[in-house]
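All protein chains but one are shown in place.
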Amino acid sequence: MEGIKIVTIGGGSSYTPELVEGFIKRYEKLPVRELWLVDIEEGREKLETVGALAQRMVKKAGLPMKVILSYDRREALKDADYVTTQMRVGLLEARIKDERIPLSHGMIGQETNGAAGMFKAFRTIPVILDIVKDMKELCPEAWMINFTNPAGMITEAVLRYTDYKKVIGLCNVPINMVNGFARLLDVEPERVTMELSGLNHHIFATDVFVDGQSRLEEILEIYQHISAEDAISMKNFSTLPFSPEFIRGLHCIPCPYHNYYFFTKEQLEEELKEYKEGRVRGEVVKKVEEELFELYKDENLDVKPKQLEMRGGARYSDAACNLICSLHNNTGDIQYVDVRNNGTISNLPADSAVEVACIITSGGPKPIAVGELKPQINGTIQTIKTFERLVCEAAVTGNRDLAVTALNMNPLCASDHDANAVIDELLEAHKKHLPQFFNFIK
Amino acid sequence: MEGIKIVTIGGGSSYTPELVEGFIKRYEKLPVRELWLVDIEEGREKLETVGALAQRMVKKAGLPMKVILSYDRREALKDADYVTTQMRVGLLEARIKDERIPLSHGMIGQETNGAAGMFKAFRTIPVILDIVKDMKELCPEAWMINFTNPAGMITEAVLRYTDYKKVIGLCNVPINMVNGFARLLDVEPERVTMELSGLNHHIFATDVFVDGQSRLEEILEIYQHISAEDAISMKNFSTLPFSPEFIRGLHCIPCPYHNYYFFTKEQLEEELKEYKEGRVRGEVVKKVEEELFELYKDENLDVKPKQLEMRGGARYSDAACNLICSLHNNTGDIQYVDVRNNGTISNLPADSAVEVACIITSGGPKPIAVGELKPQINGTIQTIKTFERLVCEAAVTGNRDLAVTALNMNPLCASDHDANAVIDELLEAHKKHLPQFFNFIK
Amino acid sequence: MEGIKIVTIGGGSSYTPELVEGFIKRYEKLPVRELWLVDIEEGREKLETVGALAQRMVKKAGLPMKVILSYDRREALKDADYVTTQMRVGLLEARIKDERIPLSHGMIGQETNGAAGMFKAFRTIPVILDIVKDMKELCPEAWMINFTNPAGMITEAVLRYTDYKKVIGLCNVPINMVNGFARLLDVEPERVTMELSGLNHHIFATDVFVDGQSRLEEILEIYQHISAEDAISMKNFSTLPFSPEFIRGLHCIPCPYHNYYFFTKEQLEEELKEYKEGRVRGEVVKKVEEELFELYKDENLDVKPKQLEMRGGARYSDAACNLICSLHNNTGDIQYVDVRNNGTISNLPADSAVEVACIITSGGPKPIAVGELKPQINGTIQTIKTFERLVCEAAVTGNRDLAVTALNMNPLCASDHDANAVIDELLEAHKKHLPQFFNFIK
Partner (left out) sequence: MEGIKIVTIGGGSSYTPELVEGFIKRYEKLPVRELWLVDIEEGREKLETVGALAQRMVKKAGLPMKVILSYDRREALKDADYVTTQMRVGLLEARIKDERIPLSHGMIGQETNGAAGMFKAFRTIPVILDIVKDMKELCPEAWMINFTNPAGMITEAVLRYTDYKKVIGLCNVPINMVNGFARLLDVEPERVTMELSGLNHHIFATDVFVDGQSRLEEILEIYQHISAEDAISMKNFSTLPFSPEFIRGLHCIPCPYHNYYFFTKEQLEEELKEYKEGRVRGEVVKKVEEELFELYKDENLDVKPKQLEMRGGARYSDAACNLICSLHNNTGDIQYVDVRNNGTISNLPADSAVEVACIITSGGPKPIAVGELKPQINGTIQTIKTFERLVCEAAVTGNRDLAVTALNMNPLCASDHDANAVIDELLEAHKKHLPQFFNFIK
């Protein structure tokens, strides 16, 4: 059959219009025949709303692309070419708990890091492994492109606990960094590439190129005197600029998420304020989403509304469409994704996921060798990898001891006592979605 | 010439009587002909006091061992067989600043970790490298046995920044762990050995043997339910027992110093209290030392006074005598020292110092292979190794940027802002002893 | 039950009297209650002869040690403490084929190397894995001490293809080297230790110590001018001394078996002569064995006959008794055995067998870290490891392709064409003992 079949698990997400717009824009190079938006029953209302918008968008574009809404994942997966995953097990209610419970113990609550990231992983990984199982049966040649957070751990879990090789983790942080560097150097983003070293949400740009030529020294110079407004940042948290000493000592550029690790105190203070005012990120997003869905319901709306760009995950879906387009066309361009390390970074395990620069071929992303992590950044990356490995194993086995150990090892946790308290409460709060922990037999 | 020549740099230390007692006890196996106690002019009063006591002790023992006091290091080093180093550059006044300044910014101040350990390294490493330079010229076959804190970083600095190979770092933590395990298992300490994984003050007992048979499972069981009193601890800080979940998840036993990393919050609270009450560790030790020296002055005293055992560094000097005795007699027994890694721990750099079980031969300590660090403990050990490497490089070059980066990477520092503030103040406070930082040209 | 139970698989071997003598000599430290000599029915005549001698030897010594002959391996293994394996699957007839067939194609035939070693491994590994299976069931705490050739590959096979951890490979080459160095330096062998780097029959002494002090430079000097008579050699082949240039360039001492790799041409010429004269090693040994068994039949003989020392495997059984004695008594002395690498040699796989210096504890041999192989010897050791890994996998799977690849990679094979020809003939010749290759389905 001609054309491509794409399946989007978590199709009822508010991001879906961006994804649909992406496929529409790229139709010539990436002729999507069928786009299946799949969700669970609890998400029916959202899926119907966003699905209808998607159908209007395609209609307006005048393309022969079918948008199919489905609550039957297995039916949808049959013969898929690409499967994108953008789920939120437990919905935003779960996220709010992930964030508020650690904060109630004076610990940072952030959906991709620390305790909150760990519990998102615990809820998501079993579901992802189930999807992989279905894919092996129903579409064994399909690529899984995951942009569910925490993307690094989810990729690691698939790599370590299944034999499915066609999985790619995707994040919008690298593409935001490319755009930021382009802005700071006043060149088009298309001319900028990076050498990335690290893990999802824990990357460092160890080199920055314009047209292939290193401009790292210039960037380091700029970054020593950058203002909070000019620094590369994310929508979902405020970013303080690092000290010139730290930037010079690192001799590379941390990603915005490193604010959590090197301004832990300040981030915690900020979050505690939000916590008290009932506006932790999950609570904010919930409101934004409600507003977005109100917009989506407008039957006259047949394009992606501008407001979506405020949502925080900007460029995520665009990155996904780009990736699929390059895979499909064997373009060989450089993108930044989560893949099996395989020696790319010499001092990380071969079987672990890393986030690095890859050339994208039809046979998958081929990572460009990075070599050894420099001493400055080796420790922090190894620490997060320890955290990720333990979280993955705990997610798969339901071993609470590993959860406690993982959190103790995470720099955002300042006490074994707190680690236990926060985990106990979060396990209880998410009991329904964490059967593995309640059925665990050593 | 018959007999052994030992040189003790920092001979005026309050620990010296323990060292002397150790040599007296072992005289038959380790016939010390000359013991040179060397100190600087500022330490003349202390050296004369403790030196006179040492001479009385030897006299009482009726041994032909000469105790020589010297303020001329080069004269002393000539043809030495063993050189022990137990210095405190800047004296206890410096230590008190190391501890109080970080605490004034809400950061832990502890002489072997974090900001305080870093500045002790900054002051000590240049002096140690000078001593090594002298040794290469004056006693190139001598072993340097360093038990000045931070012993791991000092060993690393000698290994990385000189070509002197005969250096061994020594600490009393491992021997305290051996004794603790013996107590918990109710066997003689001589029957207990350990597999150690890690770095000075950052070790884990990854196996515990009695008569060569692993008793790790039993120890893990005990450690899950241990009280603060029964847990292995150090005199210089109070130790909370880790949660059973953490112990099970680690599947090995952390050393007491891990309290700083896994009960950071509680340790900080305790230290802040001490800070406010003017009894940070340096202040306490200062009083203890004054009392000890009062005792030492007593011309009737000719044995090591009991009170010294309260001092905190108990077993340090004993460990040093043991080590020298085994080196001298090629005994092949197992001791726990800081040596060049050389692949002992697969995923640490070959050129770095590690603290591991070694058999002691006359050709030096030969480390027993450990293999890869298990995932649970890999991250935290790599992080401290990153810290240590950056501190050593900063100590040698005087590069303040690396100091800031090192501290940012240390888990005891919660903010880039604080890292800079604390370093600025400590540099100013120790200006006299840190010329490298004030003459640094990039 | 008091005392130790030892089981010797291949008990009918001509070496058994040495083993028995070893246990008698060490009785005080190693009180053997029962020594089970186990063999297969085809070996009944030999076992009865050598078993009767063993019983006479024990009787003469007046010790309460029972020597029990058995053809029921499972009965024998029940509750064993130590299991030694010294088998020859296919008997000497098979060895003769292993040697003559390669030689008929102009390729070296040597029972532990190249084509012949490969086929000995093919016949032996499945039997060893069967024994391990029985041990897991019948004596799961017992140590397997293998001195069946090729000892390195057999150890690797157990390490890679079973989860039995208590296996040690043993060879008499290292102990011969220790004795040789002692002779050359004119000191007692007890004072000599080595740093070994490599694999069974492919080791280099990268350091040599007397009383713990390196004497390598002196040994290198001696070895540059050594005669064939003075060089360390084995009984079973003649050894040419290496050139001074090679010794200086290596900066370490190769074991005698390296003659096959660095005098391949000369060894081949020698072997071809023997081949034509019907006196390849297997043929010689067959005669020696017949003579030995004639001696053994003498009912007046109740000690190990002198002539056994001429047999070629001298010190093998002594090394085994020594090892068992140290394991039993947790002596912590240094011995040279084949164990799991576990990072001991940094650039060999953790899961592979290596032959290195270990301290022997009751918990098993603990290898002393070697670090990276120096460039000079890295290549040849890696090549033999490649050979060993492929041979083990082929032995377990019966994959003929891997056999051809293994032999092609071995330096003793000079042509893919010959590799195929020799393997085809050897497979046919040993068909009865190699069912795995004839039932192989890809």
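When the chains are written out, they are named A, B and C in that same order, and each has its own residue count from 1.
Everything that follows uses one rule, which is that contacts are C-beta pairs under 8 Å (C-beta built on N, C-alpha and C of every residue); 3 or more make two chains touch, one makes a residue touch a chain.
Here the structure is a predicted model, which is why all the values come from computation and not from measurement.
> Counting the whole assembly, list the visible chains that the omitted chain makes contact with.
A, C
> So one chain is hidden, and I want to know which residue out of C:D72, C:E266 or C:E294 touches that hidden chain in the complete assembly.
Answering carefully, the residue with contact to the hidden chain is C:E266.
> Looking at the whole complex, which of A:P126, A:G282, A:P367 or A:P411 touches the chain that is not displayed?
A:P367
> From the list C:E137, C:E309, C:D401 or C:E428, pick the residue that touches the absent chain.
C:D401
> In the whole complex, not just what's shown, which of C:K5, C:K385 or C:H430 touches the removed chain?
C:K385
> Residue-wise, where is subunit A in contact with the chain that is not depicted?
Looking at subunit A, the ones touching the missing chain are residues 193, 209, 211-214, 330, 332-334, 342-346, 350, 359, 361-363, 366-372.
> Using the document's contact rule, name the residues of subunit C that touch the chain not shown here.
240, 242-243, 245-246, 248-250, 262-266, 347, 375-380, 382-387, 389-390, 399-406, 408-409, 411, 414-420
The working rule: only the chains that are shown with their structure count from here on.
> Could you tell me between which two chains the number of C-beta pairs in contact is largest?
A-B
> How many angstrom between the C-alpha centroids of subunit C and subunit A?
Here subunit A and subunit C have centroids separated by 55 Å.
> Residues of subunit C that touch two or more other chains: which are they?
none
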